[in-house]
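Single-structure report; data block below.
A single protein chain has been omitted; all remaining protein chains appear in their positions.
Every chain is named by a letter (A, B, C, D and E) in the order it is written, and numbering of its residues begins at 1.
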Amino acid sequence: MSTLIVVDQAPYGSWAGREALDMTLSLAAFDQPAALLFIGAGVNWLRQQQAPEGIGQKSLEKNLSAAPIFGVETIMASASDCQRYGLTDANTLAGVVTVDDTKAAMAGYEQVAFAG
Amino acid sequence: MSTLIVVDQAPYGSWAGREALDMTLSLAAFDQPAALLFIGAGVNWLRQQQAPEGIGQKSLEKNLSAAPIFGVETIMASASDCQRYGLTDANTLAGVVTVDDTKAAMAGYEQVAFAG
Amino acid sequence: MTSTPVQTPTLHILNKAPEHSRFAACLGALSPGDVLVLSENAVLALPARRNELPEGTLAVSADLSARGLEEAFAAQSIDYAELVRLTEQHPRIISW
Amino acid sequence: MTSTPVQTPTLHILNKAPEHSRFAACLGALSPGDVLVLSENAVLALPARRNELPEGTLAVSADLSARGLEEAFAAQSIDYAELVRLTEQHPRIISW
Amino acid sequence: MSTTLSYTLVITGAPWASQAPQSALAVARELIQANHRIDRVFLYGEGIHLASALSTPPSDERNWPREWSEFLAEHSIPAVACVASALRRGLVNDAEQARYELPASNLRAPFEIAGLGEWVEGTMKSDRVLYFHGSI
Partner (left out) sequence: MSTTLSYTLVITGAPWASQAPQSALAVARELIQANHRIDRVFLYGEGIHLASALSTPPSDERNWPREWSEFLAEHSIPAVACVASALRRGLVNDAEQARYELPASNLRAPFEIAGLGEWVEGTMKSDRVLYFHGSI
């Protein structure tokens, strides 16, 4: 059963992105095919050089970068939303696959869920 | 100190509208000039014949209608948002003043606040 | 890697108000044969954005009634029992 | 009834992402002389909707840094001490 | 269709902040009515507040945590609040109270506290997984 977890909420203003990553890592820990798709303001989770110490939070940047090591098969992001938020190859986390057609990306998974 | 409480959240999907009304009524109870402004999806609080028993909630319709009796000086709604959501004189609570210029409406109050 | 497109018709249950960014994301993800059910705040799209909704869009009756919309949109109204039947018929369900 | 327009310049503190309906509502409520400070998720408007923001828009430094935007938008960045000074200078403040 | 299906319900919206617990309960009742099986209810994120033993709404308002716990007990449906979501947000059972030396516990029976593995099992074994999110 392949599962796609979708993140559309901006980083640090809510916990939804972290909780989505936890869900994805849990699936992977149980050897379930799992992937992440970032859309809308959610794509901003993928920017390099996040430094949330000043707001008393921990960066998710390392955790996201390490997700493939823990079995998360793909991290995708909407190409148009990345463009809208000024995310380019130069400032986006390595390993993120941008997709032009998020509808097609979603269609590739048997289950699609949001964290909140 | 005149206060305008603004409601922009849709009815029944969250508690913000109720909590906004409670704030407004509290101001009025202390003889503080208070008014309500509904904008965006919040204008739907003002539709007649709300019957939320089926979702286990209480209607706010009577409380809103009675607000002027308890000293709330004005209930305003964005004219363009009412139009967008199909609210007309025929299906809107009595006593609501539609305003074309919400910016000007807000400017008339010393304090402007949201419930959440 | 399971990237073969799943062609199963999907049941989309959408509870966000039309102004919410996830509302538009849901509309953009609909394929022919999918079923869209509006619940909670999303039923407000019937008076507001009716032309953008696919034909056959359904809405939860209790949520329509709560918001004073049951009479105007009775033709599209379904109760919770019918929503359950739709979940029986659709192995693939997305809750937006 | 206090409906005389208040002409005091207003400090607007906006914490919603640019996709949030309250973001647009805030931009629509700005008058000349008002000050707009973006905080939390709203700082994402700097890369996304810069052209729509009024000249002189400020953003909270800690929120820019958190989201990897401090370097690119340092010119508009203010710390919490400067935010407090803005609240001193503006008796009328709206938190969006 | 008269086949019995199994469901996992995931609730991520809190009572009194969202309509999620209400909608989920309405659907859950119909599932039982239609002879389906609810494998488990999983509370995640803000949804964990549904398992509070201390919620005390005004007497003329519905008490969603109480109604949910009665429904779960009546139909012997397992219900779990995600431990990571719950601890952060101040929802703890007796074991967590003891472990972290907290002044009280506030988990309402029959809800239990467990990990995301319970949710993963739902996605693997239940015929359907339904999510109930907040709407803002």
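The rule is simple: a residue touches a chain if its C-beta (ideal position, glycine included) is under 8 Å from a C-beta of that chain, and two chains touch if they have at least 3 such contacts.
All of these numbers come straight from a predicted model, not from anything done at the bench.
Enquirer: Missing chain touches which shown chains?
Expert: Taken over the complete structure, the missing chain's partners among displayed chains are A, B, D, E.
Enquirer: Just name the one of E:Leu5, E:Ala34 or E:Leu87 that touches the chain not displayed here.
Expert: Once the missing chain is taken into account, the touching residue is E:Leu87.
Enquirer: I need the residue numbers on chain D that touch the omitted chain, in ascending order.
Expert: Touching the chain left out of view, chain D contributes residues 13, 15-17, 20, 39-42, 60, 62, 80-81, 83-85, 87-89, 91, 93, 95-96.
Enquirer: Can you name the residues of chain A that touch the chain not displayed here?
Expert: Spelled out for chain A, the touching residues are 9-10, 12-16, 55-58.
Enquirer: Tell me which stretches of chain B touch the chain missing from the display.
Expert: Residues 1, 3, 15-16, 19, 22-23, 26-27, 29-30, 32, 111, 113-116 of chain B touch the chain absent from view.
Methods note: only the chains that are shown with their structure count from here on.
Enquirer: Please identify each chain that touches chain C as well as chain D.
Expert: A chain counts here if it touches both chain C and chain D, which gives A, B.
Enquirer: Quick check for the class: compute each chain's Cα centroid; which one is farthest from the centroid of chain B?
Expert: If we average the C-alpha coordinates per chain, A ends up farthest from chain B.
Enquirer: Any idea whether B-D or C-E has more C-beta pairs in contact?
Expert: Pair with more contacting C-beta pairs, B-D versus C-E: C-E.
Enquirer: As a quick test, compute the distance in whole Å between the mean CA positions of chain A and chain D.
Expert: Taking the average C-alpha coordinate of chain A and of chain D, the gap between them is 27 Å.
Enquirer: Using the average of all C-alpha atoms in each chain as its centre, how far is it in Å between chain D and chain E?
Expert: The answer is 38 Å.
Enquirer: Taking the mean of the C-alpha atoms as each chain's centre, how many Å separate chain A from chain E?
Expert: 26
Enquirer: Among the residues of chain B, pick out those that touch two or more other chains and give their numbers.
Expert: Chain B, residues with two or more chain partners: 9-10, 12-13, 40-41, 55, 57.
Enquirer: Residues touching two or more other chains, restricted to chain E: which are they?
Expert: 19, 23, 26, 129, 131, 133-136
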